[in-house]
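Can you keep this structure in mind? I'll have questions shortly.
Heads up, one of the protein chains got dropped from this complex, but the rest are sitting where they should.
For reference, chains read A, B and C in written order, and residue numbers begin at 1 within each chain.
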Amino acid sequence: MSSATLSSNFLQTGCQWKDGVKNLERNAGKVFVKCSVNSKTHKAEKEVRLGVLGASGYTGSEIVRLLANHPHFGITLMTADRKAGQSIASVFPHLISQNLPRMVAIKDADFSDVDAVFCCLPHGTTQEIIKGLPRSLKIVDLSADFRLQDISEYEEWYGQAHRARDLQKEAVYGLTEILREEIKSARLVANPGCYPTSIQLPLVPLFKANLIQSKSIIIDSKSGVSGAGRGAKEANLYTEIAEGIYSYGITRHRHVPEIEQGLSSAANSKVTVSFTPHLMPMSRGMQSTIYVEMAPGVEIKDLRQQLRLSYEDEEFVVLLEEGVVPRTHNTRGSNYCFINVFPDRIPGRAIIISVIDNLVKGASGQALQNLNVMMGFPESTGLLYQPLFP
Amino acid sequence: MSSATLSSNFLQTGCQWKDGVKNLERNAGKVFVKCSVNSKTHKAEKEVRLGVLGASGYTGSEIVRLLANHPHFGITLMTADRKAGQSIASVFPHLISQNLPRMVAIKDADFSDVDAVFCCLPHGTTQEIIKGLPRSLKIVDLSADFRLQDISEYEEWYGQAHRARDLQKEAVYGLTEILREEIKSARLVANPGCYPTSIQLPLVPLFKANLIQSKSIIIDSKSGVSGAGRGAKEANLYTEIAEGIYSYGITRHRHVPEIEQGLSSAANSKVTVSFTPHLMPMSRGMQSTIYVEMAPGVEIKDLRQQLRLSYEDEEFVVLLEEGVVPRTHNTRGSNYCFINVFPDRIPGRAIIISVIDNLVKGASGQALQNLNVMMGFPESTGLLYQPLFP
Amino acid sequence: MSSATLSSNFLQTGCQWKDGVKNLERNAGKVFVKCSVNSKTHKAEKEVRLGVLGASGYTGSEIVRLLANHPHFGITLMTADRKAGQSIASVFPHLISQNLPRMVAIKDADFSDVDAVFCCLPHGTTQEIIKGLPRSLKIVDLSADFRLQDISEYEEWYGQAHRARDLQKEAVYGLTEILREEIKSARLVANPGCYPTSIQLPLVPLFKANLIQSKSIIIDSKSGVSGAGRGAKEANLYTEIAEGIYSYGITRHRHVPEIEQGLSSAANSKVTVSFTPHLMPMSRGMQSTIYVEMAPGVEIKDLRQQLRLSYEDEEFVVLLEEGVVPRTHNTRGSNYCFINVFPDRIPGRAIIISVIDNLVKGASGQALQNLNVMMGFPESTGLLYQPLFP
Partner (left out) sequence: MSSATLSSNFLQTGCQWKDGVKNLERNAGKVFVKCSVNSKTHKAEKEVRLGVLGASGYTGSEIVRLLANHPHFGITLMTADRKAGQSIASVFPHLISQNLPRMVAIKDADFSDVDAVFCCLPHGTTQEIIKGLPRSLKIVDLSADFRLQDISEYEEWYGQAHRARDLQKEAVYGLTEILREEIKSARLVANPGCYPTSIQLPLVPLFKANLIQSKSIIIDSKSGVSGAGRGAKEANLYTEIAEGIYSYGITRHRHVPEIEQGLSSAANSKVTVSFTPHLMPMSRGMQSTIYVEMAPGVEIKDLRQQLRLSYEDEEFVVLLEEGVVPRTHNTRGSNYCFINVFPDRIPGRAIIISVIDNLVKGASGQALQNLNVMMGFPESTGLLYQPLFP
């Protein structure tokens, strides 16, 4: 079956157009009027059968939301240990219209009907579970477990031994625009963290082109609260978050080694960054305001020129016009990353701003982008959701 | 060209897959690295060519957002008098990836390449403008100008003479699930207001089936702020809205005659409602909490049974399971309306709750649903966006 | 010591004005500049020594905030079982400038230096603890444990036997403006719930004057999230609450019997209300929109006239001018209740709106108002905080 046919099926899903008729039925002596007989969605079988492991968290539900309009990917397995036996609608009522399998415990999962999985499990557990999956599966792992190539870094920052060292070797870091070629042939992709995505997209090309200096990279990031997940914590209550902002994890945030790994690789020398994340009252969204020192003789227009070249053919990374400020509002719900560069008052320095939706380009959207690449589909397939504003 | 082919083109838009290559270019002696050569979206020509009149407001931009993934509808004309000459991205940066015509003043609009229009203009002006449009155009009007069948009602509530009385006669009220048959053959559809949509969807079937009484219908509605539009008003500043709620337009809101028109028609007798809208800190979303008295002998389960029958084959109107509370959060960005019915402590009374996204099912989404119907496409075409949560 | 002297001490607390001098100190060879030598607050001993039981929740911290400027009340005991041994600043950093005793476990509390207590404990536990307190203490209990005069109502709604039935008999319901005389001589005051406060203040005088009918009282209330306390619950996460609204506890909210008790007493007949609370994105604030049927021959102006008479000499309950809509924004952080009455479209009905800050007039502020009355001080002492807007 051609993908053209499939996609057309999809778009008309739920729409076997029948003439509306008014029916009358009787029930216990009362008259009920029936307005219409349109019939509800029945998902066409899709070519690629997916499992979502850890479907009861925000990244899991976001995968489901994004896949709802994907012409080739269909979900045939969902796991959630504590919600085993439940429907997705009982956990995420906004997905009630999706016709999906009930969630099962991971130990009861049957992978015989699965071609690929999104793994949305907590770090630590993830290693063991992925180690146990059939080798035939393509895997995009949204946890931090396979992001750090240097196992000792993992063990230092996560305070525990790594239990799948061999798998680490084959894992490809899934920053799509930067490592697309490697991702194409990967079996296991380690999907980047949200902060690292927002930071590496602008900085990697600039480092590669030797346009910025590796000293004194200062990154002030602001994140929405969904990044903290759906776990019940006092710190993330509405009353504790609304109408205020605060820094957290100063110098100790676990995304630091991932950021430094990517930048060091691009710079071809060890980069140490100053990274201060802030938690603020928005459910989704992330801005990184990055203060850099340019290489001698380099000017703002050179940074912009490099970013333009790097990203002009990309669907999801957009260098804005000169002077236009990227706003998190303009990425909400979408896979876009908007970037711009501004001169600093301090001569020789530049201010780089990048914004993403932390749950999409910073997590589930990039995961889907990666799976598209891994499965040989156009990378934006099913991902062209426009931002929701206001 | 078949719609299957078209839609498949669409879905792969922006994805003429090329191998990523690394190019080197030189500019003023500096080396720039080019990451990839994916080429950007170029919209396939679509079968139906649309105009969006009044594209610089929230309902206009929402039309654009929704259409971005529609396989058959393409935008060829956009008007915005005060923003004439500007690109959509200069007014709504979140739509930057859309390749759209520049906005023109309405007086300069050329309708020769247009098959249908969404009219997102303020009431009053709308009448004149629609009167001047070519008769060949299909029109969905999002203003209030053609919603009231009784011209004198319009003149009473809007305080001005109606300037397109003849058009009023042919206008069909666009509450899709209720008036689908009439909409199919309409040329001019008056798209319902947001409050009336949230209120009529649950009440019309109950009135038609004589299950509720027409006296003492008390409606307490809560709306997000986007309903007030993008005009700069002190009352809608962040500082005036955040962290609070208030009633407004008590007994005098202009949606009252529209609500009463629909309910009176369904009840076959004059219905006068108590309607109190509230403005609260959310950009999108609307809940109507409706307190009704049941007809003698009628029970809660009868109301639920009627709503189940009325809507079980509908894509966008969903009666939730018994006891499940509809939440505006679960409709954000989508065309769904969720409804449920609860017993009241006062014997013989029921509490009905319905929620929508005021900009989608309450405005631009329903408008697109109507145009799908008018043009003979399946009604959910391009509208199956899942709600954005969190 | 006269209270005049005391209060003047307080107001100038922290302000023993000394000339600022620049001091130089040396530390490990580095020079430190000292800007000033103003000395910090040292609380004057206050006449009345208070205990705050359950100081680690929002009502407890709000008591502390309000008392910070009270000329006669000082805190000498704070309990918090799970935070025993900690300072208030470690639990509520916003109170860092307050010089307060460390929190102790309730079992270790020494009441010998305490004249009165605010009891901010969960219902159920409260009964036992209050039963064990010295009879010499004045008590304002913010829990629900002593609000219902009919023990069987308590047991029905709270699903457990009442363990302090004798105390219930002496408890006075603390709706200050309505029961001031009884509160004056009370030892144990049951501080009203937030919803019941916002509802009874407007309705009790109207029922007493026979201006409204007891049938068909429909109350649609909207509350901020702090009413749910500081416990870590998924439902109250920022991501679950922001940008949306939903009804909860429909017909089953535990404030129902308290509301009906007060209204039935005022009406001199059993009143059954329709009560639907909603949770919305604001930390503080509560609006009750109340739909009533007037007694035959009664008009809107009669309701307003009665409320004016009832409250014109009150500090904290304000009937707004005709047509002015009460807004929760205008009560934030203050002990005020704003009320107004509007005509309904349905003849013979009225819409009454009242707004409070649920943590102040709806909890800790009214508690302090009550203790002022119980101790013989002017009732607004230390409570004249103006609302915080924006």
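One rule holds for everything that comes next: a residue touches a chain if its C-beta (ideal position, glycine included) is under 8 Å from a C-beta of that chain, and two chains touch if they have at least 3 such contacts.
As the structure is a prediction and not an experimental result, all values here were calculated from the model.
Peer 1: Which listed residue (C:V318, C:I339, C:I353 or C:L368) would be found touching the missing chain in the intact complex?
Peer 2: C:V318
Peer 1: Of the residues C:P205, C:P257, C:P277 or C:G365, which one touches the chain left out of the display?
Peer 2: C:P205
Peer 1: Taking the full complex into account, find the residue in C:A105, C:A161 or C:L384 that is in contact with the omitted chain.
Peer 2: C:L384
Peer 1: Which is it among A:T79, A:Q168, A:T328 or A:Q386 that touches the chain not included here?
Peer 2: A:T328
Peer 1: To test your reading of the contact rule: which positions on chain A touch the chain that is missing from view?
Peer 2: 215-216, 218, 220, 222, 224, 239-240, 242-248, 250-251, 256, 272-276, 278, 280-285, 287, 289, 291, 325-329, 332, 342-346, 349, 351, 353, 355, 390
Peer 1: Since one chain has been left out of the picture, which residues of chain B touch it in the full complex?
Peer 2: Within chain B, the residues touching the omitted chain are 58, 225-226, 230-234, 236-243, 281-283.
Peer 1: Considering the whole complex, not just the chains shown, which residues of chain C touch the missing one?
Peer 2: Within chain C, the residues touching the omitted chain are 3-5, 7-8, 11-17, 19-20, 23, 25, 27-28, 30-41, 58, 61, 64-65, 68-69, 71, 92-98, 177-178, 180-181, 205, 208-211, 226, 242-243, 283-284, 298, 302, 305-306, 309-315, 318, 320, 324, 327, 329-334, 336, 338, 378-382, 384-390.
Following the convention adopted for this analysis, only the chains that are shown with their structure count from here on.
Peer 1: Need the CA-centroid distance for the pair chain A / chain C, whole Å please.
Peer 2: For chain A versus chain C, the centre distance works out to 44 Å.
Peer 1: I'd like the Å distance between the centres of chain A and chain B, where a centre is the mean of that chain's Cα atoms.
Peer 2: Chain centres of chain A and chain B, defined by C-alpha means, are spaced 29 Å apart.
Peer 1: Could you work out how far the Cα centre of chain B sits from that of chain C, in whole Å?
Peer 2: Roughly 42 Å separates the two chain centres.
Peer 1: Touching at least two other chains at once: which residues of chain A meet that condition?
Peer 2: Counting only residues that touch two or more other chains, chain A contributes 58, 226, 242-243, 283.
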